[in-house]
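Notes for the one structure printed next.
All protein chains of the complex are present and in place, except for one that has been dropped.
Labels run A, B and C following the written order; every chain starts at residue 1.
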Amino acid sequence: MVPRAELAVALCFGLVAIARPAGADLPPEEVGRVMRLPETVGEHWIWVPDRLFRHSVLFDGDTGRMLGAIDVGAQISPKIPLWSRGRSEIYNVDTVYSRGHRGERKDYLVIYDSRTLDAKGDIEIPPRSMDTGTGIALVGMLDGDRFVLVLNHSPGTSVSVVDVEQRQLASEIQTQGCAGVFPAGPDRFGMLCGDGTVMTVHLTDDGRLDHLTRSERFFDPVVDPVTEKGVRDGTTWWFVSFEGMLHEIDFSGDTPAPKPAWSSFTESERRDGWRVGGAQHVAYHPGTNRLYSVVHEGGPGSHKDPGREIWVYDLPAKKKIDVFEAPNLMAAFLGPQAGFDASGVTGKVLNFLLPNLGVHSIAVTGDDAPLLFYRHADLGAVGVLDALSGEHLRDIDEAGLSGTLLVVP
Amino acid sequence: MVPRAELAVALCFGLVAIARPAGADLPPEEVGRVMRLPETVGEHWIWVPDRLFRHSVLFDGDTGRMLGAIDVGAQISPKIPLWSRGRSEIYNVDTVYSRGHRGERKDYLVIYDSRTLDAKGDIEIPPRSMDTGTGIALVGMLDGDRFVLVLNHSPGTSVSVVDVEQRQLASEIQTQGCAGVFPAGPDRFGMLCGDGTVMTVHLTDDGRLDHLTRSERFFDPVVDPVTEKGVRDGTTWWFVSFEGMLHEIDFSGDTPAPKPAWSSFTESERRDGWRVGGAQHVAYHPGTNRLYSVVHEGGPGSHKDPGREIWVYDLPAKKKIDVFEAPNLMAAFLGPQAGFDASGVTGKVLNFLLPNLGVHSIAVTGDDAPLLFYRHADLGAVGVLDALSGEHLRDIDEAGLSGTLLVVP
Amino acid sequence: MSRLDRWFEGLARQSARKVSRRSWLSRFGGVLVGGATLPLLPVARAAEKHAVGEDGVQGPQGDPTRCEYWRHCAIDGFLCSCCGGSHTTCPPGTEMSPVTWIGTCRNPTDGKDYIISYNDCCGRTFCGRCMCNRNEGERPLYHWYRNNDLNWCSGAKAQTYSCSTAIVVKVAKEAQPEK
Partner (left out) sequence: MSRLDRWFEGLARQSARKVSRRSWLSRFGGVLVGGATLPLLPVARAAEKHAVGEDGVQGPQGDPTRCEYWRHCAIDGFLCSCCGGSHTTCPPGTEMSPVTWIGTCRNPTDGKDYIISYNDCCGRTFCGRCMCNRNEGERPLYHWYRNNDLNWCSGAKAQTYSCSTAIVVKVAKEAQPEK
């Protein structure tokens, strides 16, 4: 057995050491101790996946401290880690090759103990999990924490349903023409389709396909497509279109029901060239019904551009209520790398000299004093704002090198 | 069969396209073409291994062009690629794990076709190849290109001898107390030992241990150890000590023969604090018998510090003949990353504002108009000097993120 | 201090215009739309500044190692031209994926729109050079053949992504409907 130390014990260690009698030697210390995470999942924790280091790092947003990490496979983007509080487990989908980057491919759903972060097992799944530059909407866990969904691409699409309770693949469902997995209950998930509709996939109790239902066509994928970067509240998902139209879809019925869309931009904002864009460019806080949206000034084809502003919407009121500015992360990124003090003179000069590259991705915590995290895909630093006031609280530095995701566990 | 294009063909393509009759559409282009390397290994080519991208990139030092890359395993440092001109093959030692970064470990000597860079096979070797931060003196190929040596650590040391002609492991030789592999002929290699001696390992025709011989003790590993960053000329190896003593070892006889050491620093240079240091901090050009040595001003314990100067020695004359300065690579590294012109105003300001971090590693080509390459381990840019005059010719940018090796094929 | 301030401000603006299109690593990196000029790299490309490119176009739009090259209007990845291949050829040791996404790009020489196929080169890890992301007519995941975010190496022997090419398929019948 490996001895394990509670975080609390380690933090108290200093006091013990200080209380040592003067003149006595430091005592020999135990070898082999490994930290474990606190029992309760913190409300301000955030995963920061990185494609170059090939891991997802868990940070505490209140302190900027790294808590631990899980490794990922040989993909363009790490997958989103899925956290089951009930089972105290974390699930992550990895692709590995028998010779590193070539040879036989195998895909696994890896099971971690969420208190020790030990890999305690894995489930082999069909070796065709989809890989994208953003890693968004490729995996999901249904309510009840029994079924994990994995979107496949080979190059046709399907969805693997993995039963993490039974530790086996439950089914693989053909979903040609639709993509993205959007969990909407214990027995269903949505997908966006190329014909401008949305589909509900209904599962049986044992995770196989029960039946598929389709909405009417509610968007035009050529003229003004919705992005797959949706946000969820229970059985409702919101999707934003390239032109900033907000589409609300209700998945509570048998057939998914789109509600009338409304524009997140006024006519004058639109004339000024404001557009949505980035990677994970929308976030939602259920308690306040606030939607956060990364915006920039640009034209057609700028839907992946980062933005320097985050606009805040009251969804029930259908109106913009605030505008947050995201301070430059350049010095926080380069400081530890080049060895200067990001908060000192050199940092200030560099933040001024070098451009503010803006924000690709945001995430908001679910509690009553929520934090809003933001990152640029190429800067290894994460900014932390008060999600209610927009106040810049801190930067988390040395947060990797390249990646688009920010995941609230 | 995959169609392959010669580099020359691709370079001429522009002319063909320009000769197209006016008004005609561009013709449909062939899909599936893959480049191959020129038949002759360029005299100014250089491998730049990178631990984060996990590959070794081959550049042309005359143009700064990338020619291709081979991938590496899950190690701290990629191994040095070994190039057999006779067999038109490249050998690289990789470590892979069944689950990416954990699970069952396997080590392979991977065989690449040196014209196509295709991995055409591999030989499984004992899964204990040594891994270090520098990757220096861990692998080697004996003259005749039949036997590849792989230093092991488990945690005792041994050397795997791989017969790349017969495509199999020839033997594993126990070498407790010695480390580093220094090829010195078709049937022998040297190793440095913890008792201040050097050992010759003599092999039989089929790559097994014939016998071991030891030199007398010629250095003190506690007071003034030699580094394992040796340079070779035929059956002679030079090693430099922390204090800058140059030790020449002759491996032509049965027993390795150290010659009297001499100091690379004058008394006044030593008083001024000059010391050797870095990673791959010495390089040698056989045609001119020149030794290049990275130096800095420092004290004990600074033997891994990078230096801003490269001192040039005439070995037969035992004297310093030149001092090269290595221009700052900071802007060349940050430019493509942050999107500014490294050779423009911003680049100049940054090269001035940010410190010159100096040089960890150097390598010199073997031809009559040699190039001297240099890098800092954390900057993804490689500087190129004229190795005879010291003139700064160019920087190779986007040359990775982290690594210490520079390998002339 | 005001002269210093103005100088810095000028530099910052200059950088802001230049940054991002080749923003290094992100396969999903930021892109400034419009005619932003990219930095010349100090090495080989500096010499090619006024060269006439493969398609007879002078400047960046004729240079396949630049993000502004006309065929790159919907690319997302490392340019194979900087990776040991060319804009139509994979680097040594990789395999060209037969399945792909497409873009519709205007050739400045003849003013015609061409269908461009962005075949990925596969089986080796990130090239890591000349990252380029442009999204003219790019569409989300569910609109497959117009999506540049997908790892299109799914059609190759090993699905590791290395870099992307930009191959002329044919003249487009119409300018692309997707804006």
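The definition used in the following text is that contacts are C-beta pairs under 8 Å (C-beta built on N, C-alpha and C of every residue); 3 or more make two chains touch, one makes a residue touch a chain.
Remember, predicted model here, so these are calculated numbers, not experimental data.
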Just to confirm, in the complete assembly, which displayed chains does the hidden chain contact?
A, B
Residue in contact with the excluded chain [from A:Pro28, A:Pro260 or A:Pro316]:
A:Pro28
In the complete assembly, which of A:Val41, A:Leu67, A:Leu212 or A:Leu388 touches the absent chain?
A:Leu67
Please identify which residue in A:Glu216, A:Asp341, A:Asp368 or A:Glu391 touches the non-displayed chain.
A:Asp341
Residues in chain A touching the chain absent from view
2, 5, 10, 13-14, 17-18, 20, 23, 25-37, 50, 53-55, 57-58, 63-71, 112, 115-119, 332, 335-347, 349, 394-398, 400-401
State which residues belonging to chain B touch the missing partner chain.
51-52, 74-77, 95, 97, 101-103, 105, 128, 130-134, 137, 153-155, 177-180, 191-194, 221-223, 225-228, 278-279, 298-306, 352-358, 360, 376-378, 401-402, 404
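Everything that follows uses one rule, which is that only the chains that are shown with their structure count from here on.
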Most remote chain w.r.t. Chain C, using mean C-alpha positions, is B
When centres are defined as mean Cα positions, the distance from chain A to chain B in whole Å is 40
Which whole number of Å gives the spacing of the CA centres of chain B and chain C?
32
Mind pulling the chain C residues that touch 2 or more other chains?
11, 15, 19-20, 23-25, 124-125
At least two partner chains per residue is the criterion; list those residues in chain A.
52, 74, 101-102, 349, 353-355, 378, 401
